[in-house]
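The structure under discussion appears below in the form of structure tokens.
As you look at this complex, bear in mind that one protein chain is not there, while each of the others sits in place.
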Amino acid sequence: MTEPLDVAGLQRRLTEFAAARAWQPYHTPKNLSSALSVEASELLEIFQWLTPEESARVMDDDGTAARVRDEVADVLAYLLQFCEVLGIDPLAALDAKIDRNERRFPAPE
Amino acid sequence: MTEPLDVAGLQRRLTEFAAARAWQPYHTPKNLSSALSVEASELLEIFQWLTPEESARVMDDDGTAARVRDEVADVLAYLLQFCEVLGIDPLAALDAKIDRNERRFPAPE
Amino acid sequence: MTEPLDVAGLQRRLTEFAAARAWQPYHTPKNLSSALSVEASELLEIFQWLTPEESARVMDDDGTAARVRDEVADVLAYLLQFCEVLGIDPLAALDAKIDRNERRFPAPE
Partner (left out) sequence: MTEPLDVAGLQRRLTEFAAARAWQPYHTPKNLSSALSVEASELLEIFQWLTPEESARVMDDDGTAARVRDEVADVLAYLLQFCEVLGIDPLAALDAKIDRNERRFPAPE
């Protein structure tokens, strides 16, 4: 595990993980976008019956905190694999989007 | 735009963007997990009627490619903002999850 | 429009609508479950930034009320088409589920 902890390093680990298990045929962009959406819903499920105030305190309970971190990891894993198979740089995509949003929604003075 | 293009720099830009528009009261973990799920579905929508083969070629069309990158950016934006408000390191969460998955699904020899 | 306004009549209209436009090849159970999930997210999108109290008043505004009804219709349309292609009776499925839940979560005396 001497890979650096950055997006490119994690994408490499995810690619090797899937290749070692021969999972690539399942990893079409269509399937990965479904899996990403399913994992985002599993994160939402933790919050669905909570009040806004309760939702702000989910990390106070160790079990819930672990569950939240686990679902965040799953969402990021499928997002990075989706980007990998389509040759998208997610950080550059977000950087460009923030640029566009700064023009679209000018901040009040 | 002299921020480095890494996760921490993008989180900083997103935080400043929301603060300048006084959007923080809306950014409860509950609301951000909803928004993340909604954006993941908007990405899925691009693929919902495509065959697996068509889904592998979405980046061939410039308009569709731009739409895919835009939805990827939205998913990542809400994931990073969710992690920011709850103090979660998304890269560390994914790194730990891959470690766990390597033990849970051993690769065939 | 002399079809009775019940689930079977609506399923018939939806089937004829799709057949007249030769859309059936797209209507695999996989694709219909994606479309159902996408429409459910479009309904959620209306509520994502609202407080619980604001969410209870969405029907007070005519434009929002129309949008909510429209998304409800889309969710129900894909649910009924999904059930149609797989031969599932959605009302019987729900009736059986309520029976199971009454045994699983006994009401307090």
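Here the chain labels run A, B and C in written order, and each chain numbers its own residues starting at 1.
Heads up, the rule we're going with is that contacts are C-beta pairs under 8 Å (C-beta built on N, C-alpha and C of every residue); 3 or more make two chains touch, one makes a residue touch a chain.
Because the structure is a prediction, the values reported are computed rather than measured.
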> So which bits of chain B touch the chain we can't see?
Replying inline: 34, 37, 41, 51-52
> What chain C residues would touch the chain not displayed?
Replying inline: 1, 5-7, 10, 13-14, 17, 20-21, 28-31, 33-34, 36-37, 39-41, 43-44, 46-47, 50, 52, 55-56, 58-59, 68-70, 72-77, 79-80, 82-83, 85-88, 90-99, 101-102, 105, 107-108
>> List every residue of chain A that touches the chain not included in the displayed model.
In response: 26, 31, 34-35, 37-38, 40-42, 44-45, 47-49
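The rule is short, and it goes like this: only the chains that are shown with their structure count from here on.
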> Once you find the CA centre of chain B and the CA centre of chain C, what distance in Å lies between them?
Replying inline: 27
> If you average the CA atoms of chain A and of chain B, how many Å lie between those two points?
Replying inline: 5
>> Give the residues of chain B touching no fewer than two other chains, as numbers and ranges.
In response: 31, 34, 37, 40-41, 44, 47
